[in-house]
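For this depiction, one protein chain was excluded, whereas all remaining protein chains were kept in their positions.
Note that the chains take the letters A and B in the order they are written out, and that residue 1 is the start of every chain.
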Amino acid sequence: MYTDIAAAGLQGRNFLSTQDWSVDELETLFSIASRLKADRAAGVPTRLLEDKTLYMIFFDSSTRTRTSFETGMTQLGGHGIYLSPDRMQISHGENARDTANVLSRYGEAIAIRHCAFGEGNAYLSEVAEHASVPVLSMQCDVYHPCQILADYLTIRGEFGKTRGRKLGVARTSAPNYARPIAVPQSLILMMPRFGIDVTLAYPPEFRLLPEIEEQARANAEAAGASFEITHRFEDAFEDADVVIPKSWGPLVHTRDHEEGIRLIEAYPEWRCDSERMALGNDHMLYMHPLPADRGREVTDEVIDGPQSVVYDEAENRLHVQKALMSLTM
Amino acid sequence: MYTDIAAAGLQGRNFLSTQDWSVDELETLFSIASRLKADRAAGVPTRLLEDKTLYMIFFDSSTRTRTSFETGMTQLGGHGIYLSPDRMQISHGENARDTANVLSRYGEAIAIRHCAFGEGNAYLSEVAEHASVPVLSMQCDVYHPCQILADYLTIRGEFGKTRGRKLGVARTSAPNYARPIAVPQSLILMMPRFGIDVTLAYPPEFRLLPEIEEQARANAEAAGASFEITHRFEDAFEDADVVIPKSWGPLVHTRDHEEGIRLIEAYPEWRCDSERMALGNDHMLYMHPLPADRGREVTDEVIDGPQSVVYDEAENRLHVQKALMSLTM
Partner (left out) sequence: MYTDIAAAGLQGRNFLSTQDWSVDELETLFSIASRLKADRAAGVPTRLLEDKTLYMIFFDSSTRTRTSFETGMTQLGGHGIYLSPDRMQISHGENARDTANVLSRYGEAIAIRHCAFGEGNAYLSEVAEHASVPVLSMQCDVYHPCQILADYLTIRGEFGKTRGRKLGVARTSAPNYARPIAVPQSLILMMPRFGIDVTLAYPPEFRLLPEIEEQARANAEAAGASFEITHRFEDAFEDADVVIPKSWGPLVHTRDHEEGIRLIEAYPEWRCDSERMALGNDHMLYMHPLPADRGREVTDEVIDGPQSVVYDEAENRLHVQKALMSLTM
C-alpha cells in the first residue's frame, strides 16, 4: 500500500523549507499522509521505519512538535530520541559538523528546532551540509514547514479542492515576548503554490523578511494565485474561507527588546473575535498552530467554537510528519 | 490468554482514584497483573499495546513511577514519552483543555503526576474532562492509586486471602519538607474494600482530609472491615499482619511552612525500629513506597531485614500498571 514511497525517490532528502520540494513531491507527501491517517483510524499497523532512529534536537521548548514526531516514530515502528542542547555536549563547544557526522553514523534522520532569530536556519543548514542522513526542520527562525503541511492537509480535508480558496493570515497581539515569524512566512510561501489566494495582514512594523515576501509573490504569480499584503486586520477576514490569526513579533523592524514590547502592545485591537469571524464566509475555518494566547489573540468563543478546527490541525501534524519521515528516512 | 481484557469493558476508563473502580473491576486488574508477572518471569512476550503511546507528564520528580510506567509500555510493545512541564509549552500558558485535546489525537493515554497541594487533583480532573483517551494518575495531592494497587498485590501475594488481615498505616518522621498525604489516603480508601482491617496512626496535627477519612469509614463499613484512627504510633503495629510506616506532612492542619517544619520535628520517636516490629505478628510485613528516609523513618535493620518486602512492593508497581494500561488503553 505504501509502495510509492520508494518510487518517490525522496529518501535522504532534507526538509528545511517547503520551498525545496516541488508541488508534485508535496502532493506525494499529502497522499501518503492521508493514507497513514486512514490506516491509523482503522487500527492498521504501519511499521515503515522499523527499529529506525530519529534524533530530535530542541533548542526551544515544544509540546506538539515533540509529541507528534516521537509518537509518529513509534507508530512507524521506530524510535525518536529527544535531545536538549543543554544536556548535550553542544554546550561544551561541539560544532554542527561533528553533531551531523556522528548522528549520521548512528541513526536515520536528524530533526531540529532552533528559533533564535538570525541563528536557527544557519545552524540547520550547516548540519544539513555535513549530515549524510536527512535533516528535517521542526521550526527555525525563518521556516516552520511541518506546521504548514498540517495546515494544508486540514484545509484540503475540509474543502477538497483548494484552488481559488481565500486564506487570511493575520498578525494578532500577544504580550510579553516576540513570537517567531516562521509560521506566517511558511504560510505565504506554500499556500499560493496550491492555488490558494492569500491575504497577509499586519501593522506596518510587523512586516516579514523582504526576500520571503518577494518569494511568496513569485510563487503566487507562477501558480496563478493572488498574494496581497494589507495593514488592515479585517482584510484578512473579509470573504475568506480560512483565517489564521496568529501573533508574531516585530523582529524584522527592530532588534531592540523594549521597542519590540512597546510595538506588541500598540495594537491590542488585532484580536480575533466573533465580529471579525462574521466578516468571512459562513463556512470560514478558524485555525491556529497553538498554543494560542486566549483572551489576547482570540476569544474563547471563537477558538472553542464551531468554526475552529485547531485540534484537527494539531492532529494533522502527526500525519504529515509521519509521511515526511517515511519518505525521507 | 488475555481475552478477558476486552471483555472487561474498561477501555477508555480514567484512573484517578481506586474509588472510581468497583471491587470487581479491581479484581480483574489484579488477575491480569498476576498473569503479566508470571509471563514476564517466564520470558513470554506480552505485546498487548503494540506501537501505542503513553504520555507521562511529571510536575514532580520520580524514579519508580517513571521507570515502571515507561518500562511497562516497552514490555507491552508500546512507548512511554516522558514530559516535563518546564520543557513543554504548559509553561507558556497552554491550558489543560488544549493539552488534553491534542495528546488525545496523537496517543492512547495520558498519565500525570502533580502533587502540589490543592492543585494536583484539580488539574488531573480537568485534563480527564477534556481528553478522549484515558487519564491515569501517577499521584496527585489527594491520591496515589497505583502505589496502593502494588501494595495490595504484594499483600495478596504473601497471604493469599486478605480478608481479616490487619494493616497498620503509621505516620513517621522525616525532616525538611512536608511529604504528600496521597499514599495514606489511598491506603485507607482501598484496603478495607478488600476486607482488610486498617489502623491509621498519626499525631493529631497530621490528620488526613476529613472527607477521605469519612469515605474510608464508609468503605470499611460496607465491606464488613474495621477502620480505626489512633494517635499512638504502636497501635499500628500491635497484632498487625502488615505495617506501612511512612512520612507525611501536616498539610491539612496548617499551610504555614515554618509551623509545618516545627511539627514534623516534634515527633522524632515516630520511627519504625525492631522494637516496634516486635509488637506485630511474627510474619508481619514491613512495607514502604520508597524512597524511605533511612535512620529517620526506619532503621536500616528493619528496611533491609527479613520482614521487609519493599523491593517486591516496588516491583509490583510494574505489574499492576501494565495491567492498568492494558485494560484502559
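To be clear about the criterion, contacts are C-beta pairs under 8 Å (C-beta built on N, C-alpha and C of every residue); 3 or more make two chains touch, one makes a residue touch a chain.
Because the structure is predicted, anything quoted here is derived from the model rather than measured.
Checked against the full complex, the candidates A:G78, A:P192 or A:P289 give a single residue touching the omitted chain, namely A:G78.
Contact with the chain not shown here comes from a single listed residue; of B:Q19, B:S62 or B:N95, that residue is B:S62.
For subunit A, the residues touching the absent chain in the complete assembly are 50-53, 55, 78-79, 81, 83, 86-95, 97-99, 101-103, 105-107.
Residues 45, 47, 58, 61-64, 66-68, 70-71, 74-75, 77, 79, 84, 290-294, 304, 311, 314-315, 318 of subunit B touch the missing chain (whole complex, contact as defined above).
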